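Of the protein chains in this complex, all but one are displayed in their positions.
Lettered A, B and C in written order, each chain numbered from 1.
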Amino acid sequence: MIAAHLPVLVVLLPLFGGLLAALSRHNEAAFWIALVASIATLAAAAALAGQVMAGGPISYRIGGWDPALGIEYRIDAVSAPILLLVAAMGVAAIVYARRSVTVEIIPERVAWYYTMMLICLAGLLGMAASGDAFNIFVFLEISSLSTYTLIALGRDRRALLAAYQYLIVGTIGATFYVIGVGLLYLSTGTLNFGLIVERLPEITSPRALIAAEAFIVVGIALKLALFPLHAWLPNAYAYAPSSATALLASTATKVAVYLLARYLFAVFGIQRSVGPISVADALMALSLLAMFAASLAAIFQNDIKRLLAFSSVAQIGYITLGLAIANEAGVTGAFLHIMNHALMKGAAFMAIGAILISAGSSKLDELAGIGRTMPVAAGALTVAGLALIGVPGTSGFVSKWYLVLGAIEAGRLWLAILIVASSVLAVLYVGRILEVIWFREPAKRSLEAQAVPLSLLAPTLVLAALTIWFGLDAGFPVELASSAAKALLGVSKGALP
Amino acid sequence: MATPRGILAIEPRRRRVLAIAVVVLLVLVGVDFFVEHHGAFGIDGTPGFAAWYGFASAVFFVALALGWASLAAVRGGRRDD
Amino acid sequence: MRLDVVLRVTTKFILAPLLLFALYVQFHGDYGPGGGFQAGVIAAAAIILYGLINGLAAARRIVPDAVLERLIPAGVLIYALVGVAGMFTGENFLGYNHLAHDAVHGQEWGVFLVEAGVFVTVFSSMVGIFYAFAGRRRA
Partner (left out) sequence: MTDALAAMSPAYPLIVGSLAVLLFRRGVVQDALALLAPLAALALVWLVPEGTSVPLQWLGLQLHPVASDWLARLFGTAFALAAAAGVLFALDRRSTMERAAALLYAGAAMGVAFAGDLATLFVYWELMAIGSTLVVLAGGASQAALRYALMHVFGGILFFAGLGIVAAEPGGLALRVFQAGSPGSWLLLAGILVNAGAPPVSAWVADAYPRASWSGAVFLSAFTTKAAVYVLIRLFPGEAVLVPIGLFMAIYALVYALIENDIRRMLSYSIVGQVGFMLVAVGIGSEHALAAAAAHAFVHILYKSLLMMAAGAILRATGEIRLSALGGLAKLMPVTAAAMVVGGFSLAAVPFTAGFVSKSAIMAALADDHAALAWFLLTAVSAGSFLYAGLRLPFFALVNGKAPDTVAPLPVSMKLAMLVMAAFNLAIGFSPALLARLAPPIGAVKVLSADHILFQLQLIVAAGICFGVLLKLLAPKSRITIDFDWLWRELPAAVLGRLIRARKQLQGFFEPVLTTARSGIGERFPVWAVRLLEAGNWRTGDIALAATALLGLALLVAAV
């Protein structure tokens, strides 16, 4: 019985967990509920991924209603890896949260914090699981609202401002999205992805459809912080509680990228020309801008959290670049980087979170020589940094390898060179961190830093180890990513697999 | 007897050791005349070649090293030590 | 305002019908305009009115914060549990056909219970918002 309901369980489990955590109103109980719920979710997501890899797409009708009327959940090779990723990062972030919240969150709000984490997970998983454009909007809002709360729970007063800004920007994005969905419904008469794709050829006047595309793509671009719509992200990541940053940085933008890929490949067609340029070209231009401008901005940051946040904007550029390359290697690279970047950035934010908790600062100039007093956290940060650069032996290398391969296969050598060139910028901003934390004489804060508990470092180390592991043995993620790419590029162009 | 100055100001113990070394070298060169040589470049097969060549090159390198040291000496410490 | 006799007396007269009306809207939602959302707002209005007249503390005695904060998730929980109940009867999530002896009654029961959940959450959220605003001190 359970196996058949997995597509909806993967969303329900964190949702129920969140409700129970809220009902318990007890910090310790809420943590254990959150832990159990997130692990169960991960199990469900893993089982789903197994089913999809073995037997192809799974369809689930909510309430038994026909997709034309009701909501269909659809798990396929594209969404399965995303579900797995989000669920896994959820577990890691919640394990990490146990110790970090004691420092970063007011005690009365800890249970709420876990609730919001779980609800956010439910929203993100729902976005990936649902095959209904409007249902996705609902989940988008669920995840966004809980995200605003998560950010606002940060102790730094600037967190409120960041959350407020994100609230406004996120609402604009969601509004654009829902307007786009409305236009889509207007032209096709359905909200179901599969049916939309079926009815697209019958549409004679594509005007409304083009408007829908503009609204939906720009709306999602706001959510995924595509350059130049990224400005909400650095503050939101910098001032949110550490575990929230780790969760958001490794999942929220990734799900938005997934959604973008869904719409661009399955519904609108990425190679289609809009006026004089194709969608892919426009996306590529913005991605390249993101890679260079955001990396450049990262170089000049003093707060490591902000630095990493800017690096996220740049790395999202790599992902969207992979989508824009739009051949199998490129899209494989994009999906690989979705997963790999989630792992490395999760590890990086957790490591800096541990340092922030212990040393009381995430400012670069105050953390000189922290590697001496906190070698484990600094080591994890180093591994993540090397992966951000794309050093061979880390997962970052593998995804960049596929991106470069995709660029070369597309006959765009200059693009391959640009990808490598932007890595040089990553060398600079990661190099700054490494130089300060390892090679400087310890600063006062560094010397006073105290040991952090293992439960804080364990998820960090697991993520760092996975970053290395997937750099050495990339078989599993590459399999997931390449089947996602094959499914997106699909047998029948423009139709959902 | 005037005391020698400068580098030749050799104290008695060192003089004794040096004398022994010179004698040893002479014996070695002497023996060298009775050993079959496999020189590859002609001159290196001649008896006593190693003795004079070794002495000459040692003197040469000391001169080279000291000359370079006086030429390339850096005043003060290094910038970033 | 606690001393204003007219308001206090009128309020006493209005409160009960207000709550009754909320229940009417709730239960009549199947046949006419209404449902859990509207009913929740109306019921919340009763508490809010009481709070406006008798003060926040009095309202908090009727609906304490602890209850409120449990009611918000509880409503959603009712909604979701009804959906899960469908799963145990061999249907998909949110499938109500088997909740009663036939599909039509099953759907009716399902929607009724779901609306109850909506009522609880909307009611408690509204009251919660009122508390949050009314409880703010001037900085």
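Just so we're on the same page, contacts are C-beta pairs under 8 Å (C-beta built on N, C-alpha and C of every residue); 3 or more make two chains touch, one makes a residue touch a chain.
Source: prediction; values computed, not measured.
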Omitted chain's touching partners, listed by label: A, B
Candidate in contact with the missing chain, chosen from A:G182, A:G269, A:G360 or A:G393: A:G393
Contacting the left-out chain in the complete assembly, out of A:T188, A:N235 or A:S358: A:N235
Candidates A:L160, A:L296 or A:L428 - the one touching the absent chain: A:L296
From A:I172, A:A410 or A:L428, residue that would touch the chain that is not displayed: A:I172
Touch with the omitted chain, as defined above, among A:A46, A:V103, A:V197 or A:V218: A:V218
Positions on chain B contacted by the hidden chain, ascending: 7-10, 14, 17-18, 21-22, 24-25, 28-29, 31-32, 35-38, 40-41, 44, 48-55, 57-62, 64-66, 68-69, 72-74, 77-81
Residues of chain A (touch criterion as defined above) contacting the omitted chain: 164-165, 168-169, 172-173, 176, 207, 210-211, 213-215, 217-218, 221-222, 228-235, 238, 274-277, 282, 293-294, 296-297, 300, 306, 309-310, 313, 369, 375, 391-393, 398, 401, 435, 438-441, 472-474, 478
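Please note the rule applied: only the chains that are shown with their structure count from here on.
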Topology of the chain contact graph, where touching chains are joined (line, ring, star, complete, other): other
Inter-chain centre distance, chain A versus chain C - centres from mean C-alpha coordinates, in Å: 36
Interchain centroid distance [CA atoms averaged], chain B/chain C, Å: 105
Chain A - residues contacting chain C, complex: 1, 5, 8, 12, 15-16, 18-20, 22-23, 25, 60-64, 115
In the complex, chain C residues that touch chain A: 66, 69-70, 72-74, 76-77, 80, 83-84, 86-87, 91-97
